[in-house]
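On to subunit A.
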Amino acid sequence: MLSVTGLESGYGRARVLFGVSLEVGPGQLVCVMGRNGVGKTTLLNTVMGVLPATAGTVTFDGRDVTRLKPHERVRLGMGYVPQGHQCFPQLSVLGNLLVTVEAAKQPRSAVDEALDVFPALKPLLKRSAGHLSGGQQQQLAMARALVTRPRMLILDEPTEGIQPSIIVEIEAAIERLHASGLAVLLVEQYLDIALRLADTFVILDGGHVVRTGAAGDLHKEDVRRLLAV
Partner candidate 1 sequence: EPAAQSSEIKVGLLHSLSGTMAISEVTVRDAELLAIEEINKAGGVLGKKLVPVVEDGASDWPTFAEKATKLIRQDKVATVFGGWTSASRKAMLPVFERYKALLWYPVQYEGLESSPYIFYTGATTNQQIIPGLDYLKEQGKKKLFLVGSDYVFPRTANKIIKAYAAANGMEILGEEYTPLGHTEYSTLVNKVTGAKPDAVFNTLNGDSNVAFFKQLKSAGATAESMPVLSVSIAEEEVTGIGVDNIVGQPVAWNYYQTTETPANEAFVKAYKARYGAGKVTSDPMEAGYNAVYLWAEAVKKAGTTEVEAVKKAAPGIALERPEGLVTIDGENQHMYKTARIGIIQPDGLIKQVWDSGKPIKPDPYLKGYPWAASLSAG
Partner candidate 2 sequence: MTAFVNQLPIGLSIGAVLLLIALGLTFTFGQMGVINMAHGSFIMAGAYTAYLLQDFVLALPAAFVVAGAMGLVLERLAIRHLYGRPLDTLLLTWGVSLVLQQLARDLFGAPNVQVTAPSWLSGGVGILPYNRLFIMGLAVAGVVGVWFYLTRTGLGRRTQAVVQNRQLAATSGIDTGRVDMLTFFIGSGLAGVAGVAVTLIGPVGPALGDYYIVDAFLVVVAGGLGQLRGAVLAALGLGLLNSYAEFWSDASLAKVIVFAVIIAFLQIRPQGMFVLRSRALT
């Protein structure tokens, strides 16, 4: 589904990623892990085209998307939830969802489906998104990615700031989507969630892939060691 080979990118003259390669097969859930500042967000941003790749390629569904603009990647079926509960602050919650569903050229019913996954948003539809609490915004961000009806979800710490009961639901939702054939590329700090969900792991350190493998092959202690400071 998604294949990243030899990806390099960074900010200005500062290089952050050094030849990262990874593979997300159809319907597969790959979890990217690593300590703070190793380049996880940079990786996802480069995969989405927010940052230009200085070397390497990104192929989605057999198509080279390395030079495509972010919105073109979205329209090909890549749904992205960036880190840090982002939203369009002055649009209403419904406006946030509508603008996304329209941009992705999906039917309005996609909004209702997403709201079923995040029912806590339903009473908030008319509120300005900027006024929501952090956790509410994060739920909105997830919902926004869902309304594009992606074929692959790219999630950067989706559970950050979310209350426990909803984390469980998000986890369940990801599991459900994954089960229904959606590919997922996930960055997650909660190790146990990652362990439960992932088919494959990629562990980053200093912009390099230091470990990769099937979930079953990796021992928890092993992972922990690699993630330790």
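The candidates came about this way: all candidates are chains of the complex that A comes from, given by their letters.
Note that in this section a contact is a pair of C-beta atoms (placed from the backbone, for glycine too) under 8 Å apart; a residue touches a chain by one contact, two chains touch by 3 or more; residues count from 1.
The shown structure was predicted, so the numbers you read here are calculated from the model rather than taken from an experiment.
Contact annotation for this complex: of the listed candidates 1 or 2, subunit A touches only 2.
By the touch criterion given at the top, residues 48-50, 69-71, 74-75, 80, 82, 86-91, 95-96, 98-100, 102-104, 128, 130-131, 144, 148 of subunit A touch candidate 2 in their complex.
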